[in-house]
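Here's a structure for you.
Note that this complex is displayed minus one protein chain, with the remaining chains in position.
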């Protein structure tokens, strides 16, 4: 994520300016505003704006004239109540805007979250940077046998090196092709005046899916939590999870009460099926239950046993 | 809209606090933050939070590292371009949150705008105030003959007085019934300990549609403009238009460049049908066109002629 | 819900026509298509169209060329898997359209579900029927002490009679006022030619919230389940729950496999917090846990104990 001096100046310039505001303000988030947090090998997440705080959730839930909050413990209690009972609308009252640099294949998963606003850097209009994602060796793994859409064991160093070599060579070649197709330098002038340059919207199709793109992405706190509950989950692909983990830290700074409730009632909670609940009741009543007598499938049984520490 | 002293204190208290922020800030909007603007006889609109400004639209359109803006004239030019070509996503990057007090029948129209977040004061949980909407005499009108969902000529003073008397009497009676059904005072204690009070969620069904409710409503600038283009329009019912007109003033303070573009390319612009365009071309070519030769319906013809000053 | 002969004819006429189609078709739903199911005293729900079936969920999950289904048990297994892991998008591939007649206060709760399409009968344009909701005596209850937005014990017959008398009288009076304000008969001619009629969009504000309205409402299966999980829940107000219960029956006819999975993994399942899971693990390990040692609030403790049969 080495930003050029121009970009660093732009960021420093924004960080140096403060204005007085009557709005709800979160000091811990102001502290990191505009700063890029590195993710993967060339990506980043920057918070570029936000609206609201924990108190804004309380204020909306109470439809209050002022701040609407009472004692801190009461506010935490109300937020816990809203989270437990899935009263989700007060969490929509907070909003966050990010600038994200991410590989295209990650962008393709991310964009599936529809309740958000996006402005992506346009490769019809501009030229993409010479930056592509190469996994760290510890993230190169074989296809999982257990989970048809996941990773299994990590590759041995020799195999990993061969994989990286292949990925690097093909991406480099794709970018060379891209540049040759464009036939233009940074100023837009032809590199080889003897031949025409291809339209940008076409030249880009030669790039591989690990090239980086960037976008502004804005969503509300409710939808951010929905994103995090799916993408910070162990079933999510590692690369998008790396972004989700940074966003969890951002959320913790921004709305610490909501964050605590989110961990307790969503991230570390579990939904147990009707039959699963019956199994727990039977076990607590002293009955010896096995998978065969549980009426759960072998997979559901394993998952339930893992959950309840059996 | 006479707020009680407690509410005035809450508002004054919020207005008196300022914090430094690195975020985009709009002085003209800060000036009125939290202040209630009266609408109709008991309603109001208060801006309680906002995110972004005209520059944030530009910044998102350019996916920039810093503010992204250049000279003011270039920023206005870009915003005009986005508006003309319906590149709507950069306008989604600004957000506004309002506290609104409004009659239930207005709330029923307003809520049809789905891309927004709402927290309404709950009459299952709390007791509604003794406040209902009575139109000013100049807004009492007969059913329009031309427009099956509009108003025609204003009522004569005698008829208006009778209408207001009827509306007032029935609303007062409805509220008396509501209070009697609830059988509780402000503290929740029974008024008449001899008889039970009805659940709030049921008692409220006795109220008429002109009673006031209130909510927090949050939307982005793109959807705010969509709301305004429909609700500040002359076809909208007067009562919701009264709110839309206040919001136009709010928008003008908040994002003056976007506001100017919105007036030029949306509010005061017109969409002319394929046949309508052909009529204009024929007229400009010197042809004498009549409704009969225009291939427009009489109504479309009238509307087109009004638009082009014929 | 006594429909007039004209409406009965329209329904009978639609029911009598069949066409061949290549689309997915559900015989059990065809059987009841267009038929009104009574809800409350004057309301109804009619299925007026649908798209897709259980197999369409499977087909979309597999992005298949044909029907995409395999053995029935495999299809049920896949649907269960999707439901358990909140892979919700395949359920969006089925769609249902309803015609609903419902009291305005119920419509106000219903409309909060934003991911749906609605066309409501317009009281700006047309005249509302003389039909309002009166609860059956067994649904008249006092305000709940435990749940600030619910009902407690049922009213004694004498109190119930007084409540109903009040509700009836006020609604009747409101309708008389409405008719007087309109001053028009069914044909639109003035009743009293000596005085003007008030515009419909204004006259309607004299009606109470228990008057019936009607709408077409269309949503997808995923959002229908979200609606049902909130509105068929015991915390929902009885009146909207009455509609949700009819819709559960409709869903069972339409997509029986999805319905079974929905009951098992959503309706009769429970989400247990991180601390709640720890309590279960401790209990299963033989530890004696009390509310005090559980780190749960009294309320959470009670709810967890109820869930696990302690």
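Letters A, B and C name the chains as they come in the text, with residue numbers starting at 1 for each one.
Note that in this section a contact is a pair of C-beta atoms (placed from the backbone, for glycine too) under 8 Å apart; a residue touches a chain by one contact, two chains touch by 3 or more.
Predicted, not measured: the structure shown is a model, and the values here were computed from it.
Novice: Which one touches the absent chain: C:30, C:129, C:245 or C:303?
Specialist: Only one listed residue reaches the unshown chain, and that is C:30.
Novice: If I consider the whole complex, including the chain that's not displayed, which of C:2, C:20 or C:286 touches that chain?
Specialist: Once the missing chain is taken into account, the touching residue is C:20.
Novice: Residue by residue, what part of subunit C touches the chain that was omitted?
Specialist: 3, 6-7, 9-11, 13-15, 17-25, 30, 33-34, 48-52, 56, 59-61, 63-67, 89-90, 92-93, 95, 97, 99, 117-121, 214-216, 218, 220
Novice: Footprint of the hidden chain on subunit A, which residues?
Specialist: 103-105, 107-108, 111-112, 114-115, 118, 122, 124-125, 133, 135, 140-144, 148-152, 155-156, 159, 162-163, 166-167, 170-171, 173-174, 177, 180-182, 184, 195-202, 204-210, 237
Novice: Footprint of the hidden chain on subunit B, which residues?
Specialist: Residues 77, 84-86, 89, 230, 235, 263-265, 267-277, 280-281, 283-285, 297, 300, 307-310 of subunit B touch the chain absent from view.
In the analysis below, only the chains that are shown with their structure count from here on.
Novice: If every chain is reduced to the average of its C-alpha atoms, which one ends up farthest from subunit B?
Specialist: Comparing chain centres, A lies farthest from subunit B.
Novice: For subunit A versus subunit C, which are copies of one sequence, does the interface use mostly the same residue numbers on each side, meaning over half shared, or is it different?
Specialist: On the two sides of the subunit C and subunit A interface, the residue numbers are mostly the same, over half being shared.
Novice: When you check subunit A against every other chain, which residues touch at least two of them?
Specialist: none
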